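Some chains omitted; the rest stay in position.
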């Protein structure tokens, strides 16, 4: 059985944000066993799973990825929308477009330290829409 | 319900190529709601989703990944097949082996600016085979 819903997230500033609770609250009743796919309908933001307990992980992550794929990369030509545009697209493909999480005993089967991160790569962020598909 | 097909792509040159239409044309009738997984059966090419409108995104992406993971990396030892071989394998794991896309209203539910990219990392490229699995 497949169920699907669309979720529009609030606007987040450029950075890495823990959104586990926000997303879990939208899921409603889950099947006993299954899988859920969260698909980001944008090319300059990503979802990823990482350490949920210490906010310094998010800060260090952001600083690292901003230095690895810098806004001021001299040879980028895709820059009509600003110097953060092309780096955002590259970050998107490195981190990915969707995440898949198993459902067990009616809950997301995340490890103790796993949380869902929204990675907002743009300076002037917009609402981001994700498609949630649950199959069981 | 699960359906599956194998698709062999034409040979592409080293670089990033927009293949959305080519792939969508192979899908045939889709279910109303579901998910589709595209799995690359190779370790030196990848599929990813990114900005479909401006070809400069593909060029900038290629230039960036070629500089980040350069062919002339001095300490690589896996180089019998050429200096582009080991970088291709690393790029593959960074970008990934498969992508999953939701199906809604009988179509791939991609965002307005989302397209499917074939990333061909080898100089002497070959036909690439992907396995398409649709579940609904």
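Think of it as A and B in the order they're written, each chain with its own count starting at 1.
Note that contacts are C-beta pairs under 8 Å (C-beta built on N, C-alpha and C of every residue); 3 or more make two chains touch, one makes a residue touch a chain.
Just so you know, these numbers come straight off a predicted model, no measurement behind them.
Enquirer: If you can see 2 copies, how many does the complete assembly in this structure contain?
Expert: The complete complex, not just the displayed part, contains 3 copies.
The definition used in the following text is that only the chains that are shown with their structure count from here on.
Enquirer: Based only on mean CA positions, could you tell me how far subunit A sits from subunit B in angstrom?
Expert: 20
Enquirer: Where on subunit B does subunit A make contact in their complex?
Expert: Of all residues in subunit B, those touching subunit A are 33-35, 48-51, 54, 56-57, 59-61, 63-65, 68, 94-96, 99-102, 104, 109-111, 113-114, 117, 135-136.
Enquirer: Where on subunit A does subunit B make contact in their complex?
Expert: Where subunit A meets subunit B, its residues are 2-4, 37, 39, 41-43, 68-69, 73, 75-78, 86, 89-90, 92-94, 96-98, 100, 129, 131, 133, 135.
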